[in-house]
Every structure is written in C-alpha cells, then in structure tokens.
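I have a structure I would like to understand better, so I am pasting it below and will then ask my questions one at a time.
The block that comes next holds chain A.
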Amino acid sequence: MSPWVLAGLVGAALVGLGLYGLILHPHPLRKLLAFNLIGSGVFLVFGIVARRGAAAGFSFDPIPQAMVITGIVVAFAASALAVALILRLHAESGRVTLDPEAWTKPDDGAAKS
Partner candidate 1 sequence: MSHLSSTLLVASLAAPLALLAACFVKNWRPRALALQWLAPAPGLAAGLLGLTAAPASFDLPGLGFTLRLDPPGALLLAAASLLWIVVTAAVWRERAPDERFGLSWLLTMAGSLGVFIAGDLVSFYLVYALVSIPAYGLFAFSDDAEKKRAGAIYMAFAILGEALLLLAFAALAAGEPHGSSRIADMMAALPASPWRDAILALIVAGFGMKMGLIPFNGWMPLNYAAAPIPAAAVLSGAGVKAGVIGLIRFLPLGVPLQGWGEALAALGFLTAIYGVLLGLTQQNPKTILAYSSISQMGVIAAALGMALGAGDISASGDVAFYAANHLLVKAALFLTIGALAMRGAPLGGWTLALAATLALSLAGLPFTGGALAKLASKAQFVSGWAASLATLSSIGTALLMTHFVARLDAPPPDAARECPSALVRFWPAVALGAILLPWLFFPAFGYVSKALEIAKIWEGLWPVLLGVGLALGLRRLGWTAPRVPAGDSIVLFEGAFTRLLALGPGFETLDARLRQWPAAGVSLLLIVLALLAAGVLG
Partner candidate 2 sequence: MIPLVDLFSLCAIGAGVFFFFAGTVGLLRFPDSLTRLHALAKADNLGLGLVALGLLPRADSALAAFKLIVIWALVLLSGASTAQLIGRALRRGRK
C-alpha cells in the first residue's frame, strides 16, 4: 500500500469522525474540534492529490499544497472567531447551547391564532 493511499484512508476516517462529532456533540467547542478534524481530513485529500501529482522533477504538485497552507490559516481564523463567540456567549449568559429554542424570547413565539 503506497503511503498516499494510507493518507487517503486517514483523511477519509478523519472526515467521517469529524462529521459524526460535528453533528452530534452539543458543545460548540467540541463541534469546533470536530470541524478542525474534518478540515485536516480534507487537507489530507489535497495532500494526496499533491503527492500523486509528482512530476517534472517535483516530488509533489505544489498547487494543492499551497492551497492547504492557505486553508490551514483560514481554518485557524475561523476557529479563533468561533472561540471568541463561544467565550463571549458563555460570559454573557453562562450558557453555550446552540439549541434554537433556548434562545427564543417569549415575544418571538409564533402568533397563536
């Protein structure tokens, strides 16, 4: 089994695990971790694409690798924004739930007619 296939399997596993966590973990920080897992899984897919594209004296295709670097920075920025929101939400309300019902004010309720 060539290394890129192994990396592909790891990438797919990370995507699957991350999806599971992102969907099911109620805590937003856990969701964020799961998102980062999916992210690194996706980056690995880019990585194997780059590795398979080795040609012309390069042992990798530089374009997908460059995209991964951009992607990692963007993912970090997203994480930072999410963490700031989570912490602020926690500080303001003492809760971090994403359940829409929990944040419905009484006057938001549907018209009972």
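Brief remarks on what is shown
The working rule: a residue touches a chain if its C-beta (ideal position, glycine included) is under 8 Å from a C-beta of that chain, and two chains touch if they have at least 3 such contacts; residues count from 1.
For anyone wondering why these and not others, all candidates are chains of the complex that A comes from, given by their letters.
Please read these numbers as outputs of a predicted model, since none were measured by experiment.
For chain A, the touching candidate in this complex, among 1 or 2, is 1.
By the touch criterion given at the top, residues 19, 22-24, 26, 31, 98-101, 110, 113 of chain A touch candidate 1 in their complex.
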